[in-house]
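The complex appears here minus one protein chain, its other protein chains still in place.
Let's turn to chain A:
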């Protein structure tokens, strides 16, 4: 049972896909219900895993490993040479990411009630996307990781291109181009590692890179290691995104349907951060140490660039898009600090921003459903007609700008704590970004909620209602829980952190 559970977790959405395939495209209600139910097994299994973990079960008990395939007829030399196994496993960090994915998928499925057409295709792709995301966080070798990584690409392309807003196709192609390039670079890096070491298992690679190579091959030169690390930096930098590789992400944030942006901002961008930590720091700790300052600088640039541009946006979705860039800067800052506090902060930020971005984009969806616009200038006085929605929006903004007691505060605080310890000047410059964050968020949110009511918001606009409460309340609850009781995250993370710190010798 235990060895099956991760496979079940990753592929549980298949059940929904199969059931959905037999339901005609016209039964909107059933399709939406089934789409929602399709995400439930993964959620239950991931919570079961967390429960088991909390009870003291060793997570490695759930690992699964079977032969998949191998390149070349080399079995006679070495049974593992150029073999690719099917291996899934979770540790504290990936368990958190899996839970985040499962929770956000379920909530995004609820948010999908606003989808207006082709529900069948939408939910098929939606569940396929979930398989990809769950797989990415559990895969234990680079090729399997890449397979799942690319599986997220295809559904996203269609979800953006078909169910998005006005310039959806342009956004979809922009997404495809950037992420395709990122994947291409990633694949080459993976294949070079594979060719030089004969394995893609992450643990084995970590061992080979830090301790010593296999005698069969020439050792990787230092230059090659830096080359590979930079390749990973670019590949995951596109995903994260790092300035100046971010333009695709703005389009996606603005054009994709809000339920998909919830997943995109909440989980998919995080794959970039996950990749940095797992592969960048995990496999190349020595080299990562030497470029840490660069990473921190990139982080500060991201933070400030995103914040400054968010300041002048007229579309609330654009504000949130730039805010995402800005917040991803904090992840980089934390990683660049290269000490325990910094890395912990980075991972906290990954989770925290995932929840906050999902919350804000869900509210964007709710608003757009009612007032058909997200332009700040055309909104105003929402507090009068939609007081509850406005309240939630303000709460989301507060979480985002890092109000103490909410998750955003913990992560920003720790990331900066880490950086101040190592690079006080850089950190001081970066800290400006925190002030700016407060400014742009309050400007946008207050502009929409208070002031004189514009014609778009008028009597008769309905308040947030029914199932729409569920995502908001769940997300807010999680944000506040992490804010006041951070151990819920730091507990599972400790082991991963220790391993990373051991690698970089901190």
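Note that a contact is a pair of C-beta atoms (placed from the backbone, for glycine too) under 8 Å apart; a residue touches a chain by one contact, two chains touch by 3 or more; residues count from 1.
Keep this in mind: contacts and distances are computed from a predicted model.
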Hey, which one's the missing chain according to UniProt: "Tungstate transport system substrate-binding protein", "Amino acid ABC transporter permease", "DNA 3'-5' helicase" or "NADH-quinone oxidoreductase subunit N"?
-> "NADH-quinone oxidoreductase subunit N"
Which one touches the absent chain: A:14, A:37 or A:154?
-> A:154
Of the residues A:61, A:184, A:312 or A:502, which one touches the chain left out of the display?
-> A:184
Residue positions on chain A contacting the omitted chain are 67-75, 82, 121, 143, 146-148, 150-151, 153-154, 157-158, 161-162, 169, 173, 176-177, 180-181, 183-185, 187-188, 191-192, 194-196, 218
